[in-house]
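With one protein chain removed, the remaining protein chains of the complex are shown where they sit.
Lettered A, B and C in written order, each chain numbered from 1.
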């Protein structure tokens, strides 16, 4: 049987399905930001950005940017009705104080303990952490969107992270290009996998044991242009 | 020779002379509040109240009170141009963070170490502390206005406070009904005393040694109706 | 997103026996009188919620608001800085009779503990109270040669606050000095209910003028002409 891995937009689509109506959400810079595009009809999440905006919307048309109105990735944004501004300490009070419902981040590695490594590959170059270490603490659910394996085919879901940690035991769900995996009691619990992919194949691309105590569903997503 | 002790208004007047133009000032509830009335001409202090107002002015005429606009003593106030509102955590950030220039409080006892007792006489009744324990920390100068002795003639300037402490080593100056006393290196240093009062008489009403390493001036204040 | 609630009675219907309840206001300024009285109505009708721990700067005044809650017997413990007022009988009588507990906290420490609860800071050091009986039993530490007391965060099951304008997202503004503890308590409670003088459409409050962002608020109920505690006390009113 053949199978196809999800594109990044499809991973983002799948992650968006897990966000409830009215949820307060922070999306990491880059790939995770795509999740905002795929809110299911009838649901409206409120997006938070670390630099002090709640309730922002899409990017403005090119040429209409106001560079005092940006997100944490320093991209120009717009406001939705009900938005608010606040300073950085209040912004991270929202994060650290458990007021966000969901944070979705990228990953270099996720361990079966829920440890996340996503800020630094090694000890070379200029280190930069931003708000990642804060975001993994406080949000009621912290999820990851990621390719299932690296470009070199190495597993990104591992027994123990070898890259420097972002946070300890902080991730509860991983949306990958091949599967949806929960982290429960220090174990990877497989919830969904792409149609046609066998357990054996998936396990061979995963660096720690995938458990299947409950029902297992097909990870099906629409075609997204 | 005869001498006369200062009235409370006269003590307040004397304390007001020590406040610079443009100083940020918090006055304790009750007697210390009177200090605001006697700002020398040409000087304008900015008054802070714990419940979140900077730059307030006199009480409004009776009948024109707005009870959403009060001070820490829950008296109605008015605003001066340049006033601002803020919440309680920011208000005490101003206090604790060293942003006030002067705080002036009442006292039950002040020790030569600079310890202050002003919130509780003993262990009976309902204890209430308010913002006093915060105010004694953070303001650049913390002064006391007080009668020199209690109604029973007991000294209020003492070697060691016997009442429960408000703060340790926090007072730098005391304006009493008889004298102006600085606290330096764990000693009472007498700066001014009312005319006609001998050192011996003043010392006999004071519970710890008064030192006079420098010049000693008359504590003269105008008649205040 | 619609956080509006139809009535004060509905707004307070979920508060459980034994809750830690933060109540905004400083004296009467910013006190959510109508929510408090709705809670008393519910207690009188059903016997619930009782056994409450109430966090407020004061401990009630006269025979209305928090004082009326204490009179009604709903309050097991007060956490406050200044349990005195122009007419403190309700608390004083019960306290001297040993029928109510008191945790006395310096006002700035109370504010900072509540802010810490809302900001995910479990403990912090403050100079306030060092060397006094209010710091007895607390850890102390020295930083840069000065001495400090360790204080813990303060959180609540529910906060009830009073604001001026509110919208369906829960964004709030306050009137004059009635801001006081209200924005902090909004942050520190698992559930926050705000009574507002007017509910406006989302977007009507300038995003730069929002004082409490909606993320900190769960329910908003309009009380168009809120009573002011100080005026009720001067008029000799009792909520009995």
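Everything that follows uses one rule, which is that a residue touches a chain if its C-beta (ideal position, glycine included) is under 8 Å from a C-beta of that chain, and two chains touch if they have at least 3 such contacts.
Everything numeric here is computed off the predicted structure, so don't read it as measured data.
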Among shown chains, those touching the left-out chain: A, B, C
Of A:4, A:66, A:154 or A:218, the residue in touch with the unshown chain: A:66
Which of A:95, A:110 or A:202 contacts the chain that the document leaves out: A:95
Positions on chain C where the hidden chain makes contact: 112, 116, 119-127, 141, 143-144, 146, 148, 152, 173-176, 208-209, 211
Residues of chain A in contact with the chain not shown: 49-53, 66-70, 74, 85-89, 91-92, 95-96, 115, 125-134, 137-138, 164-168
Interface with the undisplayed chain - residues on chain B: 21-22, 24, 44, 46, 48, 53-55, 79, 81-86, 89-90, 92-100, 137-138
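By our rule, only the chains that are shown with their structure count from here on.
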Chain occupying the middle, per Cα centroid: C
Centre-of-Cα separation between chain B and chain A, whole angstrom: 56
Centroid distance [mean C-alpha coordinates] between chain C and chain B, Å: 30
Per-residue overlap in chain B, given as positions that touch at least 2 other chains: none
Set of chain C residues in contact with two or more other chains: 115
